[in-house]
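A single protein chain has been omitted; all remaining protein chains appear in their positions.
The block that comes next holds chain A.
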Amino acid sequence: MSARLSRGGRLIDRRAPVTFRFDGKPMTGFAGDTLAASLLANDQMLVGRSFKYHRPRGIVASGAEEPNALVGLGQGPRFEPNQRVTTTETFEGLTAISQNHWPSLDYDIGAVNGYLSRFLPAGFYYKMFLWPRPFWKHVYEPFIRQSAGLGKVPQEADADRYEQAYAFADLVVAGGGIAGLTAALTAARAGKRVILLEQTAHWGGRAPVDGDEIDGMAADLWVKNAVQALEGMANVTMRLRTMVSGLYDHGYALAYERVADHTPGDGRPRHRLWRIRAGKVIAATGAIERPLSFAGNDIPGVMLAAAVRDFVVNWAVSPGDRSVVVTNNDDAYRTALALADAGLVVAAVIDARPSVTGDLPAQVRARGIRVLEGRGIAKVKGAKRVTGVAICAQQGEGAVLEEIACDVVAMSGGWSPVVHLWSHCGGKLIWDADASMFRPDAARPPTGDAGQPMAATAGAASGALQTAAVLADAHAAAGGEGLAPQATGPAEAPMLPVWIMPQGAGIALKSKMWLDYQNDVKVSDVQLAAREGYESVEHTKRYTTLGMATDQGKLSNINGLAVLSHALHQEIPATGTTTFRPPYTPISLGSIGGEARGEIFQPLRQTPMHDWHSAQGAYWEPVGQWRRPYCYKRSGETAHEAVNREVINTRSNIGLLDASTLGKILVKGADAGRFLDMLYTGVMSTLPVGKCRYGLMCNDNGFLIDDGVVVRMSEDSWLCHTTTGGADRIHAHMEDWLQCEWWDWKVHTANLTEQYAQVAIVGPKARMLLEKLGGMDVSREALPFMTYAEGTLGGFRARVFRISFSGELSYEVAVPASEGLAFWEACVAAGAEFGAMPYGTEALHVLRAEKGFIMIGDETDGTVIPQDLGLGWAISKKKADYLGKRAQERSHMADPNRWKLVGLETLDGSVLPDGALAVAEGVNANGQQRTQGRVTSTYHSPVLKKGIAMGLVLNGPGRMGEVLDFPVDDGKVVQARIVDQVFYDKDGEKQNV
């Protein structure tokens, strides 16, 4: 059984016990524990069930590579599934639940999948669920969803906050082990601006556990000194609990800081995502030990050898009383020594190598520990925890030579450098046959903007596994200035590549050799994939799901491709490896979203009158990023009733519209007239000063992109009104043409949209309101339709435009935005006696639709040209050119059979659904009903008391009076007659009074 040792534990504080719960059971740990250490200290070997076969699983590793021990952490608004216990710090009050079992962890009915495993081979889902097709949705998918999967989705909104921050450095060092510390020290002493980041809560990595000696002192002391030295340097920033999760183009690194995971609810942001622009990144990310593939290598109690000594040395946790070490290398002997030092029994070291020499095995033998040469594990005995191992000859087929009782198996299949960051942005790997590992190929690094190497690796990440080599490599990676730290250590004999144990194992054993613990992929699955023709490692990965779990195959990757290579009878480099993608380990969605939640999820653009609208019960409509009042609901009113009231009041009294969002772009210069003549379909250069003209803007493909009123402000300046959504886009469009094509034209533009608050004062009594405000002559004679004047209106600096989008007598008054609210309130007050009411965007739409005015985005959709909309009158025939002119002359554009704008009047007075299609006879090549038109705008007109609509109809203007069929919901058909689109005041008398 696993337990806490009475002595030792370099990372724990025995004076600070903490209580926590696992599956509801109260347990005790110490400050400094990981949850893995705490669970083992409480003899909780079994921590979860596997993904596919629901096999009992325990803790395998001690760090980020852990595939099995995933739990649901926290409760309610702080619940999060799939958290690795090996990277979770234990804190007072922590709660964790195990995953993927029913009804309980100890008794899981899903484990029956394990007995059916011969019927659930690789590619099972692909093969089984292909046919019959309807079964997928109704039978297979619900079944799979029920039986597969890890943690549960949180049910409440996240209580925590998250943020991001930007940082800049000459050098970012990922990893705070002895390699990272050496690299940081070397670069910092050379004057570089250095950021040093370590994913765990401690500096030093595994050197202190492995008992290294550096510069004549114990690794622990050397680390302490190095950290102190770095902390004293102004050009160094250091962070613990911060993982460099990915490296991207041009030295852009993301680092994931777990600020408050271990102190939930203390008011700090839970996670912080650092967005770092680095001159160079050094990945001092160490190496990950590989499991060995023997039957039963997933039974709780089978652990990585280095993890076993981590638990003993770091947290004083004994994973078991009686251990067996199984290895193909010398390093694992350190585990035997650590266990023996802690007073625990090591039953044997089982070494696959035929002859074991080396300093470390000699030390182990000197302790009286049996070393079995040329041996392997035939199978592990036990179910929910290890009870023993059966020993066989590694070269044989698994005949059992003896059995050894034990409760822990510490395995080591060699080490794989953590090359993820190197690979993220294109760094290439090379197969090192001596060490049986893929390591970074220094000749093919990821490159920066000028083709320079933008990343390097240091220490074990480079493939340097001996301490002296680690330090020398890290020192060189950081520039190599000054002296490298020195280390001495035992000489290690070469490892022996072992991909299957025993090498001649038959199918029965291979079906119990787990490669990928998290996705339940076995040696037999990869071999089956190879037999079925999957030669590419990428295809095999997807077919078997090897390496596709949340751990991205940190343990399984090399073993899996070695097995695949063997099955394909080729060398490992010929098979190649899959490419690592960021993030290194999963990062929270919260950190990716950062501050963008709630009120600050997105910028909302507000006019100066926003708060007034809000106080008056505005029902908001998003228009781009603006919020505009859709209508102002009075108590007891529906939105529809409010709109009707606003329309009728505007037509009979006065309506006030906040038109501040309309784009206002000032265009000035000697060539401004010529420029606008190119931009608009009409002529703007001849517009007299003080006059307004409606204009259409097309792109170079001829399609209508915006419209609005252009005002000649002075001899050399024009003010171009755009649609609300078009201001920024049209300003960019102008600058694009000016900067890229007509760079020598003397034209300046300025987007003044937000400089002015604009109020539309609309209705038959509008003039009375302006006259009451006073200060300007707004009579028909002084300020006729489509003119402009500047002056002081009611004490406000005002620009008054006599323009109308409603067909009524209408003035649009612009005042400086800072005075917008005051002016609006002045209008409301002055208009009270004339029955003035504010109206919103929906009333605006109804008013314009009654007049047959088009709306960009309703009547246009990027495929409509002005000619389709009957706007030929706004297109100059005299001009030699304008943007879109040539496109509009193309055969398809000039085709008389285009869908063109008409009015639509339902025979029964109902309102057509927006977007409804008018059907025609027959079907098209795809067997679909032919169509001959569509509804582009449709409203109930409270003035005409019926549904009115506009639409684009084949040959529409030539078919006045014809009736079209519009199928709507439930098989019903609404009939509508083609009519002129101007429904109200056809002669325009009302706006021109």
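Definition applied: a contact is a pair of C-beta atoms (placed from the backbone, for glycine too) under 8 Å apart; a residue touches a chain by one contact, two chains touch by 3 or more; residues count from 1.
Following the convention adopted for this analysis, contacts and distances are computed from a predicted model.
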Choices "(Fe-S)-binding protein", "ABC transporter permease", "Sarcosine oxidase subunit gamma" or "Protein kinase" - which one is the UniProt name of the chain not shown: "Sarcosine oxidase subunit gamma"
Absent-chain contact - pick from A:Thr488, A:Gln755, A:Ser779 or A:Thr863: A:Gln755
Absent-chain contact - pick from A:Ala670, A:Val923, A:Val973 or A:Val993: A:Ala670
Contact residue for the chain not shown (choose from A:Gln602, A:Ser635, A:Ser891 or A:Asn926): A:Gln602
Residue among A:Arg78, A:Arg268 or A:Lys428 touching the omitted chain: A:Arg268
Touching residues on chain A - with respect to the absent chain: 161, 163-168, 237, 266-269, 272, 275, 277, 595-596, 599-600, 602-608, 625-626, 666, 668-670, 717, 746, 748, 750, 752-756, 795-797, 816-819, 821-823
